[in-house]
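Written below as structure tokens is the structure these notes are about.
The complex appears here minus one protein chain, its other protein chains still in place.
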Amino acid sequence: MIPARYQPPLPLDRLLLPVGAPGAGDRMELDVLIVGAGPAGLACAIELAHLAQRDRTDVNIGVLEKAEALGEHSLSGAVVNPRAFRELFPDVKDADFPFRGPVERERVALLTARRAFTLPTPPTMHNAGNYVASLCEIVRWLGERATALGVNLFTGFPAASLLVNGRRVMGVRTTATGLDREGGRLSNYMAPNDLLAKVTALAEGTRGSLSQAWLDWQGVTSENPQIFALGVKEIWETKRPLDAIVHTLGWPIPTDAFGGSFMYPLEPKLVALGLVVGLDYRDAALDVHELLQRMKRHPLFRRHLEGGELVEWGAKTIPEGGYYAVPARRSGDGVVILGDSAGFVDVPSLKGIHYAMQSGMFAARAIYAGLRAGDASAAGLAEYDRLVNASFIMSDLYRTRNMRLAFKDGFYVGGVKAGLMTVTGGRFPGRKIAVEPDANVERTLTPGASPGITPDRRHTLSKVDGVFKSGNATRDTIPKHLVIGSDVPAAVAEFYAHMCPAGVYEVVQGALRVNAPNCVDCKATDVLGPRWTPREGGSGPKYKRM
Amino acid sequence: MKIAVCIKRVPDSETRVKIAADGKSLDEAGVKFILNPYDEFAVEEALRQKEKAGAGEVVVIALGPPAAQETIRTALAMGADRGVLLQTQGLHADGLETARALAAELKDNEFDLILLGKMAIDDYNHQVGPMVAELLDLPCVTTVAHLEIAAGKATAEREIEGGVEVVEFSLPAVLTTDKGLNEPRYPALKGIMAAKKKPLEVKPTTPGPGALAIVSLTLPPERQAGKIVGEGSAAVAELVRLLREEAKVL
Partner (left out) sequence: MSNVLAVLEQRDGALRKVSHEVVTGARRLADALSGNVDALILAAGPARGADQLGRFGADKVITLTNAAFGMYAPEGYAGAIAARVTGGGYGAVVFAASATGKDLAPRVAARLGRPLAQDITDLAVDGGAVTLTRPVYAGKALLRLRVVGTPAVISLRPNVFTPVERPKAGTQESAAVAGPAGRVVVKEIKAAEAGMLDVAEAPIVVSGGRGLKEPANFRVLEELAAAFAGRAAVGASRAVVDAGWRPHADQVGQTGKTVSPTLYVAVGISGAIQHLAGMRTSKVIVAINKDKDAPIFKVADYGIVGDLFEVVPKLTEEIKKLRG
């Protein structure tokens, strides 16, 4: 089975609208509109405000965020490289950044079903000088800084469509609020808003809908298609303290799939752990949530979790394509694309947050120069691409350009190749490894090959329990936000049910059932199956310390 | 119509309660704070009454920490005209002290209507509104689920056990609002923009110590393993007895 065959195309008619299209309520004009209050978008807003402050000019900046409150849709590991923080806030000491603590000890282990073998830490994975952090907390902290600088933060307003005129991006239209399942208006209905700006910065995070639509519309491609991984993460209050950051490879991930786990101490007895698996896996019954549940029974994890309590659960995809998957340009007429939406993630070092922030800061400088010169055209904003290309963002990604791709051949072959790449500084194998989109990878459903687990609800939990722990309390009656392909056969439905960590898809009597309100916006569905589109503001998870 | 709305910043209803190290308060780490949901009804009703009257002012007043400014901004984004933060560190258990601080702010301002949520979803005190009314010597109706005001004469409905009380009163008055009174509006984008420019006055306030000392804050005992009372309708009598005598819920 090839998932792409059952996947509907991007709904471009919804994602791109001519400016002035009917149906909007309020209309607002800004100088710069940023879509997404994550590390990229907020760093962009803060840098812009800094520049305006420096020159005593007034730049009207707005940031749209789909989550009800800042940080509630943000999820990462995370071990953070502080360099972008230091550059953005030269007057703030490391100790005052919103980090939980420096990495003091680190360990990489290869797991078998029962044992753990400590490996030498690969050079790309050294974390000396980096900090353990919660992305939710980082985002809230950045949000406070931005607000103090006069940036307008609009939480609970997802961007539904790009507003365009000719080739130029003019702004976005937000989603409507207060619709029932059939699209009828409830008493608290609020019409969509049109926000128009000289420059729109798309910082939607992983698998951004508007970013995809713009790249598709403008025919901007990359050398390789972007590929993704799905991470499922939990936060636990534990009885036994953890004093090191731990990464594992191997079990329970099958050898023909790429991935690994992490376990980080936010506090000695507050532990974040998760499992990340590339979405190019072959077994259609592979289920990342279930693998994570199984993994927690391993002595390495069990030791810490026993007697503890799960306090949060969440899931998110990660763009893993690296250097060759970055779009040829990330700027156009009136628009730039930042952070994860542009694919600025280095998988071998498991880093993305500082690249996202740095890309936001570069974008801010290019935008600011463009505004001052009265040129927000593609030519004016191309400075952003130049800044990124000449920076550590692209040189870091270039050094590890083939490492993730090598694992297309499975774990062991990939491991050997990655070792050679490290030794040769990225020169091995001397050419680009070509990959195909995740949805084009053939899947095989072997009935009974992946026995499910029965959650004990103390250490292991079901998907719906997970959704509960994500804080998701999405109204049951919102219009469906997932675009499903027609005629989904039972085997594909089963593939979806395993793929989605939030139990959105179920197979009921051989047919696909869609529990759309369960969705936690991880976007895995958009990579491999039904398309995700923005829904009513404030829907989805409410992460607190993810 | 000049209307005051007293609001409170409270932990979100989904908050997972963890007790702080002092054993007397909530550990606020990772806790999200919101505008008390019952106060949203009060803000919404104030806006509707002002809109109906065609003119007037809606003033939101909060007693709380500096961060309660955000809560006030939420109400301003909904459409209130200005805010006052009676800034204090740490609220205590005695609602009368809260009422005294609010009444002191309200007393010389000649409001036609003073609205509060029926209770806050953190301390469940359920008392500040009528106490404010007593301190200001104003008529008061609590837990209002329906309201009609015409020419200074007003009728309210409030739910009581097994029915609805229909209450008449005159303005000025203090009302506490219940769910069902209205459907609070979402702040609009323009409202959020406008809220940043609306006046918000911060007044340092030191409420009295109160006369309720907190002994402890604890988690309730964990649910014990259940029991099968029996099979079929024969078990019903025993079930009812257990619900009455053991569980004490009937």
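Think of it as A and B in the order they're written, each chain with its own count starting at 1.
Definition applied: a contact is a pair of C-beta atoms (placed from the backbone, for glycine too) under 8 Å apart; a residue touches a chain by one contact, two chains touch by 3 or more.
Since this is a predicted model, take the numbers as computed values, not measurements.
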| item | value |
| --- | --- |
| Chains still shown that are in contact with the chain withheld from the display | A, B |
| Touching the absent chain when the full complex is considered, from B:Arg48, B:Lys107, B:Lys179 or B:Lys203 | B:Lys179 |
| For chain A, the residues touching the chain missing from this view | 462, 464-465, 467-468, 472-474, 476-477, 515, 517-518 |
| Contacts of chain B with the absent chain, listed as residue ranges | 11, 13, 15-17, 19, 26, 93-97, 99, 121-131, 133-135, 139-143, 155, 157-170, 179-180, 210-220, 223-224, 226-233, 235-237, 239-240, 242-245, 247-250 |
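Here, only the chains that are shown with their structure count from here on.
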| item | value |
| --- | --- |
| Averaged-CA centre spacing for the pair chain B and chain A, given as whole angstrom | 38 |
| Interfacial residue positions of chain A with respect to chain B in the complex | 25-26, 28, 69, 152, 154, 156-157, 174, 177-178, 187-188, 190, 193, 195, 311, 471, 473, 537, 542, 544-545 |
| Chain A-touching residues of chain B, taken from the complex the two chains share | 14, 16, 30-32, 183-186, 188-190, 192-193, 196 |
